[in-house]
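One chain of protein is taken out of this complex; the other chains stay put.
Note that the chains take the letters A and B in the order they are written out, and that residue 1 is the start of every chain.
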Amino acid sequence: MIKIEQFLQQVFNGITLGSIYALVALGYTMVYGIIKLINFAHGGIYMIGAYVGYFCMTFLKIGFFPSLLSAMTICTLLGVTIEKIAYKPLRNATRIAALITAIGVSLFIEYGTMFFVKADVRSYPALTGLLAQKFAVGGFNVSMLQVLILVITVALMFLLQITVKKTRIGKAMRAVSLDKDAAELMGINVNSTITFTFAIGSALAGAAGVLVGIYYTSINPLMGTMPGLKAFIAAVFGGIGLIPGAMIGGYFIGMVEVMVSGYGNSMYRDAVVFGILILVLIVKPAGLLGKNTREKV
Amino acid sequence: MKKLLCALLVLVTTMSFIFTGCSGNNDNVIKIGINYELSGEVASYGQASVDGIKLAVEEINKAGGINGKLIELVEYDNKSDKAEATTLATKLMTRNKVVAVLGPATSGAFKATIPVANENKIPVISGSATADDVTVDANGVKEYAFRICFNDSYQGIAMGQYALNNLSKTKAVIIMDSSSDYAKGLAKNFNEAFKAGGGSIAAEEAYVAGDTDFNAIITKIKGLDFDVIFIPGYYQEAGLIIKQAREQGIDVPILGADGFDSPVLLELAGASNLNDIYFSNHYSSLDKDPSVQSFISAFKAEFNKEPNAFNALGYDLAKFVIAGIANAEGEVTGESVKTALADTKDFVGVTGSFSIDENHNPVKAIVVIQLTDGVQSSSERVSQ
Partner (left out) sequence: MAGFFKKSWAVKLVSLASVFILVQLLISAGFIDSYIQATIATICINIILAVSLNLITGFTGQFSLGHAGFMSIGAYVCAIITLRIGTTGSFILGVFAGAIAAALVGFLVGLPTLRLKGDYLAIATLGLSEIIRIIFTNLKITNGAAGLSYIPRFVNWFWIFIFTVGTVLLIVNYIKSSHGRACIAIREDEIASEAMGINSTRYKVTVFTIGAFCAGIAGALYASYFYDIAPKTFGFLKSIDVLVIVVFGGLGSISGSILAAIVLALISTFLQSFSEIRMILYALMLIIIMIFRPQGLMGSKELSLSLFKKAGKLFSKKERV
């Protein structure tokens, strides 16, 4: 009996962690899908989101939802600025040069932030009221926060899916990611579409940052590196460039991590994640949902 | 082939170019090198130590320096990288002509600078390198290496015995930071002392520094039979582990070591979760000793926050080394400073009074602090 409860608890832990990865992975996958760039600065934007939320809640003392919105807004602006200043001049350079720029931007964001807020961890203020509630379902504990994270994540993904599938700009995004030149010939403004993609991806990363902040309470300037990497892996796992792929990948990586810590040897947690990734890549390089395309001459 | 030659040529010429410039020496200052982790993954420890060091040096310089000379700090960032730490120690000793090098904060990087110290006959001193083999190993004492903190086995054994004897607990779970040699050393010694005293270890779990989600580990151990948890590691993760454990309803006492000492622990875990927490430390802010209280208020005035263990150790480290310089006989050189440091007796610092033993370690008492509702409710000195 205890075993089943424990298992359910672990599943819930995995879903919560996976939600965060999925939100960050969405930004990676959208940017990659449209300009084939591994945007290493994405982890930095996620970190900035966490700090903006922290400052809003600690110093401005505005509530959770206004903080979430301000973090998303500021991250959107940041993402768009980065795209304009650092990536746009490299649109026609080699992809690897753009990648190095992305690494430079990521270092710049991390250490620029560290210069102002110092390296030590900061902690989010304790929550009060409804958000601090906890309840026991059957034998396992669920906090209001976990439910909130799940609800917000699903809502944001739903919004994103609608935007991409049902709106004009979504259609433009899909067109640009399929064939940039053809899209341009059809009268689509490629530049503004790319900017829009960065804006959405960054907003999601900002939201993930705030959610991580309130859930785990601890934030620091280098917090984006590892989750950023894992989120990218999640994106590759699900099939990079595909929005449902990023979600599935995010939840899968979260679940694997929790299960390895819970039932295996926690020391090898990351090794298992990377091992699975390599296996998937070898068996199905395009990722779980990706279509294997044959290369033509 | 040609390009190889050209490149080599460029290498040699640029090198001779760049490196010929040398800074002039000023007779009225004594230079001390700072080789700390100011960026990279353990930047928070380095930055905290350097804050403490700067506070101490500022106080000493305000009071007129030592022997009529002011102290000048030459500060470099080793990026939390061992090779960089070695290179910078060399640079400080051969170019900047310092008489002693403070840091690095972590044992691994500190060890990487010791051969350089022995080669140049200039002492390196760390405030927080706690690994057992830092100053002494099977090949004998490292002549030019010192530290002012107790080592991992001392703390691990002390906490193991504390759990058995003072708290009367017999079944422990260890949750350690597997990416840190500090935590591994503590875990090993706690494990041995606890078993030797008749206790048993129900489980040993691991995480890596920077993790934020410990729910999986906690859910796993919840089903086990144990009456105490030991968390060797730092406050960044320990605060979250405590929070998540208490929220999942685990209410047994939780033990830790000096890595717990930071106001951030309280912020991360929340006051209501910090009950029945015991950790070993270098000092307690409950200490009514005037030197401790004046340090705490000076630190608050300067940096507008509560000092943590790294701040206090950095502060003591600077005072300790400068006292050594003041006591150096004859001309102040690396060698005379080393002799003075080795002969230190009854140095009075914020983190306790100590003398340096023949292994270049301080002889210090350990303080075990109890937290109730997030504040220090009691502190007792434990000696072995």
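Here is the rule we use: a contact is a pair of C-beta atoms (placed from the backbone, for glycine too) under 8 Å apart; a residue touches a chain by one contact, two chains touch by 3 or more.
Computed from a predicted model, the values in this text were never measured in an experiment.
*Asks:* Out of B:V57, B:V98, B:A112 or B:I125, which is the one that touches the chain we can't see?
*Replies:* Result: among the candidates, B:A112 touches the missing chain.
*Asks:* Pick out which of B:S39, B:S128 or B:Q155 touches the chain that's been left out of the picture.
*Replies:* B:S39
*Asks:* Please identify which residue in A:L78, A:L127, A:I214 or A:V236 touches the non-displayed chain.
*Replies:* Checking the options A:L78, A:L127, A:I214 or A:V236, the one contacting the hidden chain is A:V236.
*Asks:* Which residue among A:Q10, A:T29, A:T101 or A:T197 touches the omitted chain?
*Replies:* Final answer for the missing-chain contact: A:T101.
*Asks:* With the missing chain put back, which residues of chain A would touch it? List them for me.
*Replies:* Residue positions of chain A that touch the missing chain: 32, 36, 38, 86, 89-90, 93-94, 96-101, 103-108, 110-112, 114-115, 229, 232-233, 236, 240, 267-268, 270-271, 274-275, 277-278, 281-282, 285, 295, 297.
*Asks:* Name, in rising order, the residues on chain B that touch the hidden chain in the full complex.
*Replies:* Counting only chain B, the missing chain is touched by 1-12, 14-16, 18-19, 38-39, 41, 75-77, 79-83, 86-88, 90-91, 94-95, 107-109, 111-112, 114-116, 119-120, 131, 133, 137, 139, 178-181, 184-185.
Here, only the chains that are shown with their structure count from here on.
*Asks:* Which residues, counting only chain B, touch chain A once they are in their complex?
*Replies:* On the chain B side, the touching residues are 39, 41, 43-44, 46-48, 178, 205-208, 210, 212-213, 215-217, 219-220, 222-223, 236, 239-240, 243, 247-249, 262, 264, 267-268, 270.
*Asks:* Write out the stretch or stretches of chain A touching chain B in their complex.
*Replies:* Listed in rising order, the residues of chain A that touch chain B are 2-3, 6, 9-10, 13-14, 16-17, 111, 114, 118-123, 126, 134, 141, 143, 212, 216-218, 220, 222-223, 226, 257-259, 261-263, 265-267, 270.
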